[in-house]
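Structure in structure tokens, see below.
Only a single protein chain was left out; the remaining protein chains are all shown in position.
Letters are used for the chains, namely A and B, taken in the order the chains are written, and counting of residues starts over at 1 for each.
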Amino acid sequence: MADRYSFSLTTFSPSGKLVQIEYALNAVNQGVTSLGIKGKRPSSLATLSFQSKSNLLSATNGIVLATEKKSSSPLIDPPSLSKVSLITPNIGMVYSGMGPDYRILVDKARKVSHTAYKRIYNEYPPTRILVQDVARVMQEATQSGGVRPYGVSLLVAGWDEGIEPPLEGHDETGAGRKKTEETAATTASPEIETDAEQKLRKSGKTGGVLKGGPSLWQVDPSGSFFPWKATAIGKSAASAKTFLEKRYRDDLEIEDAIHVALLTLKETIEGEMNGDTVEIGIVGSPADHLLGYEGVEGAQGPRFRKLSKEEIEDYLTNL
Amino acid sequence: MRGATILKATDNKTRDLNSHTLMAFSGEAGDTIQFSDYIEANVKLYSMRNSTELGPSAVASFVRAELARSLRSRNPYNVNLLLGGVDPISQKPHLYWLDYLASLAPVPYAAHGYAQYYCLSILDKHHHPDIDLEKGMQLLQMCADELKRRMPIDFKGAIARESRGQEWHTFSGSRQ
Partner (left out) sequence: MANPMSIIGKNAVAIACDLRLGLQALTVSNDFPKIFQYGPDVFLGLTGLATDVQTVSDLFRYKVNLYRLREERDISPQTMANLVSTSLYEKRFGPFFVNPVVAGINRTTGEPFICGFDSIGCIDFAKDFIVSGTSADQLFGTCEALWQPDLEAEDLFETISQALLSAVDRDALAGWGAHVYIVEKDKVTKRLLKGRQD
């Protein structure tokens, strides 16, 4: 029976809209606000190592994901509730909308990052690939029989190990120029930039090599996804975005980005702001202390990590 | 041929795949016919569907892919093939050697089975990249004569065919 009469619930209305998807977006827009801010693109982050615990985020850059953690009852044990999730060591996400749907997506994202990538290439997927895979899962729910769309929007933040295209207008030599720098010894003309390199610098592309650095994505119930410098989803998304537009700068250090995130959240949050009611995930320099071991040459800790209650409260006192 | 018994003296082991590609085959009796029928039908189907013909290298790749698929199936075809043709665009001649394992090689001259050991040595000596058709037919005649002389099998003649790009001509039919 189920396989004989199994058709998609998401069908076009006469006006050409898929109202089921719009309803899913409504669910998202009633959800608790979440936001993400991408910090300044680091120029030498690849070589930066984790230093000391008291100096956790000094001079690092990356992305902040932040959300409010609401509990309906004072009897709920807050630390056991979690909205910011780690997908791969360098990618994490947060949501607005329906919690149970989000948990399913987290499971699927974690699984697909292995089945469709790590188990084939023995490396974790780049952020865009993971975002695409999750977006496919969400899109399939809009066209398959017997299912409803996911009632969540996601913010996915990740870091890709790759080369970074030289910044436009800067004469800074990033990792992308490393190759030419190394040839300097043999060619004796290190300062001359080739036509190809000039073209790459102008286009911001890397010429067939993975573009590295942090990236922040939003994925919607329809399966569409967008890259952002900073954005918000959920109930107060519109006002939060207006706020972010005012506060966002291209050269935001991650410390400042966390600060802006908390300020934005403060505008929308209803209850008290403390380490129990705010959840923050960051993409930064490798957190080698989370590795669980030390002394292994070349081993690198996860770049995505959640801030502890104490860390959040430190930032809140400085607000 | 069934062991030492000759069943037919006029068995044609060549097929026209399209107006400029020809296939010759040997191997297990049933398989050769089944497989070449299948290939012939599909290459012709392509021509009908697309109002254009596959070039020799495309045909060769298609045949190889089918044979390679068959190789790892439960009952693979045991067929060896030679594919020849003139590319309708570049007007260049092509010859492909393809064995039952689906190894495909573009070659200037080729043979399958025991005949290889006799024919290839003759062709190694006499073939040049720029020989004309007449010389080619002479070489084939030399090969046929050599087989007649060395092999303890009466081949009941041979069929030689040529392509000039437009149509196929059958040269010498079966000789007694």
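As a convention for this text, a residue touches a chain if its C-beta (ideal position, glycine included) is under 8 Å from a C-beta of that chain, and two chains touch if they have at least 3 such contacts.
Just so it is clear, the model here is predicted, and its values are computed rather than measured.
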item: Chains in view that touch the one left out, judged over the entire complex; value: A, B
item: Full-complex contact with the absent chain, from A:19, A:210 or A:238; value: A:210
item: Among B:58, B:107, B:137 or B:160, residue touching the chain not depicted; value: B:107
item: For chain A, residues in touch with the removed chain; value: 119-123, 126, 129, 132, 161-163, 175, 178-179, 182-183, 206, 208-212
item: Residues of chain B in contact with the chain not shown; value: 64, 68, 71-72, 97, 99, 101-107, 110, 116-117, 120
